[in-house]
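Every protein chain but one is kept in place in this view of the complex.
On to chain A.
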Amino acid sequence: MFSYCADPETLDGLTWLSCYLTTGKHMAFYGAFGTVLLLLAITAPTALAFGFGGASAARSSLAPLRWVGKAYISIVRGVPDIAFFLFFVIALDQGFEWLRHQALCPGWDQPVRQGNDFVVCQAAKLPLSSAPQWIHEVYGFFLAVLTFAIVFGAFAANVLYGAMRAVPRAQLETAEAYGMSQRQCFWRILVPQMWVYALPGLSNLWMVLIKATPLLFLLGVEDIVYWARELGGTKTPQFTDYPHGDWRMWYFLALLVFYLAFTRVSELVLERIMARLNHGQATSGGDAQRTTA
């Protein structure tokens, strides 16, 4: 990175550290923090959408749709989430390949499961074996995002379902009395009003989502945990210009601090949003604002 880094042998102290921390691999490590933030940025709205769909389905007047919604909400609870992460990554991958197999290779007569192998025709492989490396990486990341969205969508559905039921019945009845249809009641009254009841649950969920991001490592994505293990391990002079002992402890300490800072900042931001949503609401939080003002 810096010009004086040309010959690492001659460096010591802080200059050595500054050169060490700016090697190409460390840049990839810093980039992995971007991966985590990207995952959060994509997953949070997707999970919220899944949750909204699940919660709306669970309170639908159509019985089969209601069962699907309720099953979705309850199925992802009660079992360790990490089991779902490990399960969905393989299951989704195989599901996609099976669907493509059905569509692309109609003439195939052998079973897909042969003993301990999962066999689909060449054209149905995802991604195609001829695809460049970055497609494989993007596909892996996409599977991870989808897995996170499904699992956290169920949690969000649970929170939103509770919030929809917490909206005072009188507000909906007033809307009906004004002649609004079911659909208008839902979109104009229920949806805007439910957020103040949903936010405590959703902010809790956001914290949990942040703390779940290291599980990306288990899904095979090269994230910060992967790089911390990789870079921190003992390096001998044969393989690197910057030999050092086992520093994994310090790398994970850095990750720990990163997460602490991240959750703390989120907490402060969410507090402000909550104060804003409480404004003028007929809840104890809203009352507290009125009396102090």
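Criterion: contacts are C-beta pairs under 8 Å (C-beta built on N, C-alpha and C of every residue); 3 or more make two chains touch, one makes a residue touch a chain; residues count from 1.
Basically, contacts and distances are computed from a predicted model.
Visitor: There's a gap in the complex where one chain should be. From "Amino acid ABC transporter membrane protein 2 (PAAT family)", "Gluconate 2-dehydrogenase subunit 3 family protein", "ABC-2 type transport system ATP-binding protein" or "NADH-quinone oxidoreductase subunit K", what does UniProt name that chain?
Guide: "Amino acid ABC transporter membrane protein 2 (PAAT family)"
Visitor: Using the document's definition of touch, tell me which of A:Cys19, A:Ala32, A:Leu205 or A:Val221 contacts the absent chain.
Guide: A:Leu205
Visitor: Looking at the whole complex, which of A:Leu17, A:Ala103, A:Ala166 or A:Leu260 touches the chain that is not displayed?
Guide: Looking across A:Leu17, A:Ala103, A:Ala166 or A:Leu260, the contact with the absent chain belongs to A:Leu260.
Visitor: Using the touch definition up top, pick the residue from A:Gly69, A:Gly140, A:Gly153 or A:Gly232 that touches the left-out chain.
Guide: Final answer for the missing-chain contact: A:Gly232.
Visitor: Using the document's contact rule, name the residues of chain A that touch the chain not shown here.
Guide: Its contact residues with the unshown chain are 77-83, 86-87, 90-91, 94, 113, 116-118, 155, 158-159, 204-205, 208, 210-215, 217-218, 225, 228-229, 232, 246, 248-249, 252-253, 255-256, 259-260, 263-264.
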